[in-house]
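Right, one structure below, let's go through it.
Note that one protein chain of the assembly has been removed; the remaining protein chains are unaltered in position.
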Amino acid sequence: MSNETRLRVRYAETDQMGIVYHSNYLIWMEVGRVELCRSLGVTYRDMEREGVLLTVAEVNCRFHGAARYDDEVIVNTRLGHVHPRMVTFEYEMRRVDDGLRLVSGHTKHVICGPDLKPARMPQKYRPMFGMNER
Amino acid sequence: MSNETRLRVRYAETDQMGIVYHSNYLIWMEVGRVELCRSLGVTYRDMEREGVLLTVAEVNCRFHGAARYDDEVIVNTRLGHVHPRMVTFEYEMRRVDDGLRLVSGHTKHVICGPDLKPARMPQKYRPMFGMNER
Amino acid sequence: MSNETRLRVRYAETDQMGIVYHSNYLIWMEVGRVELCRSLGVTYRDMEREGVLLTVAEVNCRFHGAARYDDEVIVNTRLGHVHPRMVTFEYEMRRVDDGLRLVSGHTKHVICGPDLKPARMPQKYRPMFGMNER
Partner (left out) sequence: MSNETRLRVRYAETDQMGIVYHSNYLIWMEVGRVELCRSLGVTYRDMEREGVLLTVAEVNCRFHGAARYDDEVIVNTRLGHVHPRMVTFEYEMRRVDDGLRLVSGHTKHVICGPDLKPARMPQKYRPMFGMNER
């Protein structure tokens, strides 16, 4: 239950240090987990339209190396701990060219209803996330 | 019918040229017009909650000088052409320190309902925007 | 001298209207022109390392339809007017699914040196941009 997605660093994502501004890695994590969901058979957009939202409860991120403009980056995303009320995703990013490790981290998400209040993951989605039936 | 707002350049808004990445000026235009609305007696948030949305139909922007990290910037916003179906805002931005002219431009907005379809500005808001009654 | 690039709308690019926040289209224009340059034989990153910068002098953008989260978007970029001191790019964006026209516009760029002062495009790059020799 893991997925690899590639993206290319945009000029807008750099800062005056000449490297990627760190908050952009959180956006790339989002790209990674959406593609992981897609590969598990879940289109996050559709799930959200059905009233199942994954709100971000926690972000932990360590920066090992710096991506630069026009670099190609691999975002590796894995499912971590899952529970009918919560999902954790784990990430590692590397630069394609030389394999430089950029970032590792995880995000923890609370399953919510359209009112943004905590809810349980509907049965139909549990198998895709490898959730135990009870 | 004009307003001056100040803001300070954030590190995240710079790019590897060492200057503000140009799309951020559009966000500052948004800050400027929201504050102009507030000074005219309209809280844009509340207007939107009542189902009146100003969607962006056109942006025109000329870049005269470059703002840099930590610069204080004055955003001067004025009402331009108004019509029950449309509002135009005009902007000029300067650096506080030396008055350097940064940007001039305008944005044109279509009044829409909550379904994002064109609508007419409700009567109660017309006077604030200086709209002719008929 | 045109190029088509595809991208997918990120959650971070949406706003509370449920559509793409308009300043993101400027970032997609950047993606489009970088890929157009690449297809013309110019890696913008390398050109910039050699001290040739294309600073943005003007942006004009009209919004025809709204892209939404997870939409695939085609960015069509063409070279417009060129001159040893200036380059214009023209853009049109459409949603892949139904061909909905999203945005049309252009950006005008001044060729600058590493000091951000106007300069003439070096001879070696002129043919790629279809610049007349004199």
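Going in written order, the chains are labelled A, B and C, and every chain counts its residues from 1.
Operating definition for what follows: contacts are C-beta pairs under 8 Å (C-beta built on N, C-alpha and C of every residue); 3 or more make two chains touch, one makes a residue touch a chain.
No experiment lies behind these values; they were computed from the predicted model shown.
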{"item": "Chains in view that touch the one left out, judged over the entire complex", "value": "A, B, C"}
{"item": "Candidates A:61, A:86 or A:100 - the one touching the absent chain", "value": "A:61"}
{"item": "Sole residue of A:1, A:96 or A:116 that reaches the chain not shown, by the stated touch rule", "value": "A:116"}
{"item": "Contacts of chain C with the absent chain, listed as residue ranges", "value": "11-12, 14-19, 21, 23, 69"}
{"item": "Contacts of chain A with the absent chain, listed as residue ranges", "value": "17, 19, 22-24, 26-27, 53, 55-63, 66, 116"}
{"item": "Chain B residues that touch the omitted chain in the full complex", "value": "10-12, 27, 30-31, 34, 43-45, 69-70"}
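Operating definition for what follows: only the chains that are shown with their structure count from here on.
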{"item": "Fitting chain A to chain C on CA atoms, where both chains share a sequence, rotation angle to nearest 5 degrees", "value": "180"}
{"item": "Same-site or different-site touching of chain B by its copy chain C, using the half cut", "value": "same"}
{"item": "Reference chain B; chain at largest CA-centroid distance", "value": "A"}
{"item": "Euclidean distance of C-alpha centroids - chain A vs chain B, Å", "value": "33"}
{"item": "Distance between chain centroids, defined by C-alpha means - chain A, chain C (Å)", "value": "28"}
{"item": "Distance between the centres, which are taken as Cα means, of chain C and chain B, whole angstrom", "value": "23"}
{"item": "Shared interface positions of chain A, touching two or more other chains", "value": "11-12, 69"}
